[in-house]
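What you see is the complex with one protein chain gone and the rest in place.
Let's look at subunit A:
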């Protein structure tokens, strides 16, 4: 905490204590608390730093009368109202009270090994006020022990009283809340207290479990699971068995799901839960896969009856399906059937959902008709199918899965989400598939047809998913046959680029920008492989590039333009990683470099800041490539490690620092000149300079960092080392063009200002370079002419200062604790002020 804050805090405390309920903005306390919490977590002791806080706390605590909206509690006066609040109708209040109680109880644990020196309590009562009570660790240990015992007794007593079979909705609410509290307590307390609590409530729990009340199933399960998380207690285990056996079918399913979620390792109950969760699937698909089991058969009848109701059928089936991923990856010993049978079950269900006649014949017609055409079940089942793709034995089902997914993709009634999930499932199953040789030509043909159809779908969401799918396949490597080399999945499934590229190119014209963006991304993922070879660019390649550049300069939507820049980033990085730097420029390389130049110039002029940042990323790649091997160049403009692009294959390049011997200095320099010249030519320098003066902070920051890197690499002279300046004299002559208008004006202005400020040093350096060379270029750099020396500019732009300013978050001035404190003070002043002028409302915004 800085000094200023410390000095302000006492006054703030005064204001807060005085203002009571009439706080103008109730979020400030919350923010204040957040800040305190952060400080405490960071290891600072609030009380040491600000003794005034204690005063404030006690002031608030003793000030309840004057502030009706502020509820405050201390350790004594304070359990009873908290217990009452625990069942408050407001969810926030109740849950805060629960949290508070559990904190208090934990605090009171006889084995006092808790490190926290205080608990914060926030609560919000219908936006009227925020009250807080900071419970501090008082000084007298003896007193605490007594207090603690009293508190524990009070809470236990309360729990005993509050738990019971509920009559009426008010009681039901109370029961639910109390169970929640209990679950919280049991989950956190340690043995002596844990056991004591358990002893207190077991009888009530037994009673409630026996009452078979649906609304209490989940809270009860939570309590029971929390209870048996420590040492298994026989009575609790019995309760658990009961919960998983003797209840209404829907409750059973929920209880079983809760059990699995709890992550317990009790085999008996796990097996039972799994069986319960698989039962609806078994019933609907009419396949008796779960074997015979007396308990199971007992449930089967009741569950079948329940499934005949449409709503419960859909909800139960969904619960089961959401738990299937977990089930599928369990130890097979816990499963009532082989994992691949679960896959078959999901497949049957999906077939029934789509109205397939053959697979439903065995099931109960009153049941399966409920899921026919249900989008919800379809979505859950597809998610489950995606999740079970790598369960043991699933590979054998690949053909079935593929057939079904193609059927889903073809189904005219599939909604966009279902289609999206079908694509996802297909990608997932293909990704785990080790051998695609057994995919029949018919399947391939069907898939191609269906993908072609969906690429023309009326709904853009579907076209978008289709493009994404093509991209995913393009990026995925699969083996055609066990012995063969890997190829990309779109090749194996769709016959490669000849099928996908026309679809993607068509989608570049799509009226929906998301689709265009996805198509561009997918193009990057699919065509890159074939573009890496150094062959002359095909007509198709040229057309695609032209169209992409067209999108970059003309598209009205940012998504598409961002995607274009990313496309070139991917192309460039995959190209660099596949061609050694020394190799002669291939024809396709020249197409790439040509387009990169256009991308840089167009991307920098974009209105979307993300496009500009991506453009700078491309510029960075060019820098990386250009200075590969140069000693003073450090890759990565940012402090953080360079992030590989989502779809770029980043080379594992090591930048070893070379020490330049005198003999090699000359070569290195002429290299550097060439490199710098080419960077100027490619427009990298212009891109960076225009980025530097961009009004979007991230753009300027990125450009600034890159420019600093560049400066370090090419112009050590500007850093004031006179010995090197001679050596880099030729480098300094490399100049770049400043256009007459736009960003260049800005740059000129900075250069002008800078020159005046550092007149002497800068001029000296300039004169040195220009006169030595008898050239006018350098000298004219500061004057208003067209070209500017790169090195000179790098030195004169004041990059380090700019970096410092830019690095600060734009809201650093406004969003600091200091400003918060100031705001509170200002608010209180204006609030008082507003009291004198009734009718004038003061809106305080702390952000």
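What we mean here is this: a residue touches a chain if its C-beta (ideal position, glycine included) is under 8 Å from a C-beta of that chain, and two chains touch if they have at least 3 such contacts; residues count from 1.
Keep this in mind: contacts and distances are computed from a predicted model.
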Identity of the absent chain, which is to be given by its UniProt protein name, from "High affinity nitrate transporter 2.5", "DNA replication complex GINS protein SLD5", "Integrator complex subunit 9" or "Actin-like ATPase domain-containing protein": "Integrator complex subunit 9"
Selected residue (touches chain absent from view) among A:512, A:608 or A:671: A:512
Given A:157, A:331 or A:366, the one touching the chain that is not displayed: A:366
Hidden-chain contact residue, picked from the options A:452, A:597 or A:787: A:452
Subunit A residues that touch the omitted chain in the full complex: 355, 357, 360-361, 365-366, 369, 372, 411-414, 452-460, 506, 509-512
